[in-house]
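Omission of a single protein chain aside, the complex is shown with its protein chains in their original locations.
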Amino acid sequence: MNGRVVLEVPAKPEYLLLARLAATSVGRSVGASEETIADLKLAVTEAVANAVKHAYPADSPGRVTVELSATAGRLEIAVSDEGRGIDDADLPTGRGELAESGMGLSIIRAIADEVDVGAGLGGRGTRVRFACAV
Amino acid sequence: MASGDQRALLVAYLENGDVRARDRLVEEMMPLVRSLANRYAGRGEPTEDLVQVGAIGLVKAIDRFELEKGVELSTYAVPTIVGEIRRHFRDRTWGVHVPRRLKELSMRLSRTRDDLSAELGRSPTVAELAEAVGVDEEEVIDALQASKAYAPRSLDQPHDDDEPARPTGLADEERGYAALERGSVVRQGLDTLDERERRIVVLRFLRGMSQSEIAAEIGISQMHVSRLLRKSLETMRGRLDETEVTA
Partner (left out) sequence: MTEVVSITVPAAPGWSGVVELVLAGLGARLDLPYDRIDELQLATTAVLEDAVGPDVRVDATASADGVDIRVGPLTAGAGDPGRRRVLDALADTVALEPGRDGEMWAVLTFARDGAR
């Protein structure tokens, strides 16, 4: 079943649940296996958590947009914010840890078939897009 | 640990087989393993298990690391650590065929929901259900939603009982309903309800069925019957009050 779902939520941790539920539901609609759905939920969690943590200053919270597009054999998810952009790439600090955003992206890259990170709409903010075959 | 030290340890292990060097590396990188494991905490698996599983991933990554490639070990190790954690979940959580697991959880939730409702005097929240059953809120939501698929969700769908062939008490209901005098106040009240609400009221008061029996008959939950009944009665009461005032 092809289609596009767009979810917009405040960039706060309690709304992560809604993004995961949307991914589960859309994943099921396109007949993804439970394993693929779990992967998608994980990747969505990382992407939205990144936006929650980094996109907006603590005193002026913004919104996160999650777009889920289902087409034959493929589910694409894009998570965007309108806040400050993040520096791309994995940023190891050399202490056996990664900067939070770097780690989140590493995880997404480990899971999804395609990943790209760029500016959001209008050149502002960040958009993390990834896709999985279903 | 400075990059140079890390590299020295890697060389010692990968080129010279110095196992102590490897152990030292693992020790130094446990914070990475912990922070990855923590991300998957609270999803039904003890964090310490996840840390141990993640450590296995780290060891694998170290074993496979290629010195010439010029990649940082921490970057390289993340997918392997995450892969081990995910595999752990897969083996533990998805062993049982998912629809069956959801169905079993739905059944447990149904009983728990009734028990908690009686105890609380209201329907329980998702958090209360999750705590009572010992699963995540997300699983509760998923299972409760799955159980709705077994009953018609569209309120306007023609009900199965509209087909004459179905052997239910539809004829009885119609008779019961018709038995109310046309001009009766109760009949007027019933007229304000839609088909389904009316049916529930008739089943309850004219056929004396319990809410659970009605629920089974119509294909919705008993809680839903309870609520629709309450609202129907209030609607009827409102209507009946009007009538009495104007009479």
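Per-chain residue numbering starts at 1, and chain names A and B are given in the order in which the chains are listed.
What we mean here is this: contacts are C-beta pairs under 8 Å (C-beta built on N, C-alpha and C of every residue); 3 or more make two chains touch, one makes a residue touch a chain.
None of the values given here were measured: they were computed from a predicted structure.
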item: Contact partner of the left-out chain, one of B:28, B:45, B:72 or B:137; value: B:137
item: Among B:10, B:73, B:209 or B:228, residue touching the chain not depicted; value: B:228
item: Absent-chain interface as seen on chain A, which is shown; value: 1, 3-10, 12, 14-15, 17-18, 21-22, 24-26, 28-29
item: Residues of chain B (touch criterion as defined above) contacting the omitted chain; value: 113, 122-127, 129, 137-138, 140-142, 144-145, 148, 153-156, 192-194, 197, 221, 223-224, 227-228, 230-232, 234-235
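One rule holds in what follows: only the chains that are shown with their structure count from here on.
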item: Computed distance of Cα centres, chain B from chain A, in Å; value: 22
item: Contacting residues of chain B [partner chain A, same complex]; value: 1-3, 6, 28-32, 35-36, 39, 72, 74-75, 78-79, 82-83, 86, 89-90, 94, 98, 137-138, 141-142
item: Interface residues, chain A side, partner chain B - complex; value: 17, 20-21, 24, 34-35, 38-39, 42, 45-46, 90, 92, 94-98, 102-103, 106-107, 109-111
